[in-house]
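Pasting a structure here, questions to come.
Here is chain A:
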Amino acid sequence: MTTKPAFSVLLMPLFFAVGCNESEVMSLPGDPAKGKMAIAAYGCGSCHAIPGILGANGRTGPPLERIAERTYLAGVLPNTPEQMMRWIRIPEAIDPLTAMPNMDVSVNDARDITAYLYTLK
Partner candidate 1 sequence: MRVLEAVDVSGMSRFNPDRRAPLWWGILGLITIESAVVLTFCVSYLYLAAYAETWPPTGKVPPILWPSINLGLLLLSSFTMYLAGQGINRGDKRVLAIGVTTSVLLATVVLVLRSLELMAYEFSWKDHAYGSIVWAISVFHYVHVTSIVVGSAVVAILAWRGYFTRERQIGVVVDTNYWYFVCIAWIPFYLLLYWVPRLYVG
Partner candidate 2 sequence: MTLHKAAEQRDIIDSPEETAHLARTWYSPRGFPGWFTQVNQRMIGKRFIITAFIFFLLAGILGLLMRLQLAAPEQQLLGPELYNQFFTMHGTVMMFFFAIPVMEGVAIYIVPLMVGTRDMAFPRLNAFGYYVYLIGGIVLFGSLLLGMAPNAGWFNYVPLAGKLYSPGYGVDVWTTMITFIEVSALTAAVELIVTILRMRAPGMSLNRMPLFVWAALVMSFMIVFAMPAVIVSSTLLILDRLVDTQFFIVESGGEPLLWQHLFWYFGHPEVYIILVPALGMISTIIITFTGRPIFGYTALVLSVVAIGFVSFGLWVHHMFTTGLPQLGMSFFTAASAMIAIPSGVQIFCWIASLWGAKIRFHTPMLWVLGFFAIFVIGGLTGVMVASIPFDTQVHDTFFVVAHFHYVLIGGAVFPLIGAVYYWWPKIIGRMMNETAGKWSFWLAFIGFNITFFPMHQLGLEGMPRRIYTYADEMGWGDLNMLATIGALVLAVGFGITLVNAIWSVSRGRPAGTNPWNAPTLEWATESPPASYNFRHIPVVESRWPLWDWQRQDERRVVTGLRNDRREVVLTSVLDASPVGVQVLPGPSIWPFASAVAASTGFIGIIFHPIFFVIGFFLVFFSLVAWFWPRRPWRND
């Protein structure tokens, strides 16, 4: 149907957008502000309580408050930006038993989301 192409079209500008943020000086290359919007768009908040995201108060998954200070991610990964991005993009490859679905998150989105989550201290 028409949904998929529509989404791709909408996703496209994102790729362009990321291009202009390379100069940003941060420990992470991603943009937390865009990450915030990506979190809303992918629907993370339906399962997770995420501070700062409107309506993100789900109870299905663990709350993500102060996620930046945790030692492990999902109980299996050391908490680093790279691992966080991997977990967001392909959770089932890391933990085959997880209930967290693969949401087809693009690399750039995952980077922005990670950047936002690391602001949660």
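Per the selection procedure, all candidates are chains of the complex that A comes from, given by their letters.
One rule holds in what follows: a contact is a pair of C-beta atoms (placed from the backbone, for glycine too) under 8 Å apart; a residue touches a chain by one contact, two chains touch by 3 or more; residues count from 1.
Small disclaimer: the values here were computed from a predicted structure and weren't measured.
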item: Which of 1 or 2 touches chain A - same complex, any copy; value: 2
item: Residues of chain A touching candidate 2 in the complex; value: 54-55, 57
